[in-house]
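Complex shown without one protein chain; remaining protein chains in place.
Per-chain residue numbering starts at 1, and chain names A, B and C are given in the order in which the chains are listed.
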Amino acid sequence: MAERSAATLDGTLGFELIEAGEELARGRFAVTDRVRQPMGIVHGGAYAAMAETLASAATYMHVAGDGNIAVGQSNHTSFLRPITGGTVHAEGRRRHRGRTSWVWEVDFTDDDGRLCAVTRVTMAVRPAPGSNSGS
Amino acid sequence: MAERSAATLDGTLGFELIEAGEELARGRFAVTDRVRQPMGIVHGGAYAAMAETLASAATYMHVAGDGNIAVGQSNHTSFLRPITGGTVHAEGRRRHRGRTSWVWEVDFTDDDGRLCAVTRVTMAVRPAPGSNSGS
Amino acid sequence: MAERSAATLDGTLGFELIEAGEELARGRFAVTDRVRQPMGIVHGGAYAAMAETLASAATYMHVAGDGNIAVGQSNHTSFLRPITGGTVHAEGRRRHRGRTSWVWEVDFTDDDGRLCAVTRVTMAVRPAPGSNSGS
Partner (left out) sequence: MAERSAATLDGTLGFELIEAGEELARGRFAVTDRVRQPMGIVHGGAYAAMAETLASAATYMHVAGDGNIAVGQSNHTSFLRPITGGTVHAEGRRRHRGRTSWVWEVDFTDDDGRLCAVTRVTMAVRPAPGSNSGS
């Protein structure tokens, strides 16, 4: 998969979506100034945003066929180790697939494979507006 | 206060910091494509990032005088209501000021004053590298 | 309101529900050994449990009339200051009332009114089993 649409947040921050499977999602972004905060490290919001993108894309792809959409409900990121350069690697595992919500846990590592942040994302699954599938 | 440095994430997403007081912090950003996700609503990561910016800036300003820095430790955002246009308004209240951590809760509202997201941010307070203030 | 049923967790830990309004919920519990951890302070799980009880009871009371139930979905507690004795006071404010989820924020204070813990609880609202109200 290529870089996400340049106009939206994903493209603006240089997010790349590598895989959006039903149980595994992967992405990455290069550490340039646009994802840094003033002290030179990766901004905490960049991790949270990437996790949200991965979970949203992977959930949506697998519920859309049933006339549903996926909407972010909660995003909880813990920052374990700062990253200052190179590439940030994100890997999300689906932990729960319910009728109305999916839960993902995303690990972030640096180029040396060290765990730098973790995010739990809860996606709400809802009938698409205008769909006949839901109440 | 003016728009944050254009080069970093804050400037890239158009974040504006209005107030960074010891107990209250306020900011805002305009809803343009650079903060949207593909479905046209504000990307969840934009709320998380703005909360992180507010809490970091406000904490740092008030611990720096003691030779300390503030580092994001945890960011938990709940998304309550999507925003598609206008301005996103953020207001953070400090809930806790400990020796080693500060806790902020940030409310996000749309132009009609409706609550659209809430974030709890925990900032770790640490001695600045090279400072004599800490262990 | 009186002490909760002695047999369930609420009664076992001595939780008292004082108010379960549509926007405000209040409760308390005495600090005895049954809510302490081995070091003599209130166990973190006691705060989390009390917040869950308040949010569940208050949400349920106001959605049951429509044939719905309330089920805990997420509970995030931050511990700010240990409590060793006296009474733990809990006050929950409803921050969001959606069609499928309610969000509460609960503050815990000690007998001197100091903020000691905060919890955000997300309740899922679902049709009661056997109800005609939902899908």
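Going forward, contacts are C-beta pairs under 8 Å (C-beta built on N, C-alpha and C of every residue); 3 or more make two chains touch, one makes a residue touch a chain.
Note that the coordinates shown come from a computational prediction; the quantities given were computed from them, not determined experimentally.
K.L.:
Would you mind spotting which of B:T8, B:Q37, B:S74 or B:T109 touches the chain that isn't drawn?
P.N.:
Of the candidates B:T8, B:Q37, B:S74 or B:T109, B:S74 is in touch with the missing chain.
K.L.:
I'm checking contacts with the chain that's been left out. Which of A:R34, A:H62, A:H89 or A:R120 qualifies?
P.N.:
In the full complex, the listed residue that touches the missing chain is A:R120.
K.L.:
Which of A:M50, A:V103 or A:V125 touches the chain that is not shown?
P.N.:
A:V103
K.L.:
Provide the residue numbers of chain C that touch the chain removed from this figure.
P.N.:
Counting over the whole complex, chain C touches the hidden chain at residues 4-5, 7-10, 12-13, 33-39, 43-46, 48-53, 56, 69, 71-79, 82.
K.L.:
Residue-wise, where is chain B in contact with the chain that is not depicted?
P.N.:
Touching the missing chain: residues 73-74, 76, 100-101, 122, 124, 126, 134-135.
K.L.:
At which residues does chain A meet the chain that is not included here?
P.N.:
Residues in contact with the chain left out: 76, 78, 80-81, 95-96, 98, 103, 105, 115, 118, 120, 122.
To be clear about the criterion, only the chains that are shown with their structure count from here on.
K.L.:
Using CA atom averages as chain centres, what separation in Å is found between chain A and chain B?
P.N.:
19
K.L.:
Can you compute the centre-to-centre distance for chain A and chain C, using the mean CA position of each chain? Integer Å is fine.
P.N.:
Going by mean C-alpha positions, chain A sits 31 Å from chain C.
K.L.:
Can you list the residues of chain C that touch 2 or more other chains?
P.N.:
Residues 76, 122.
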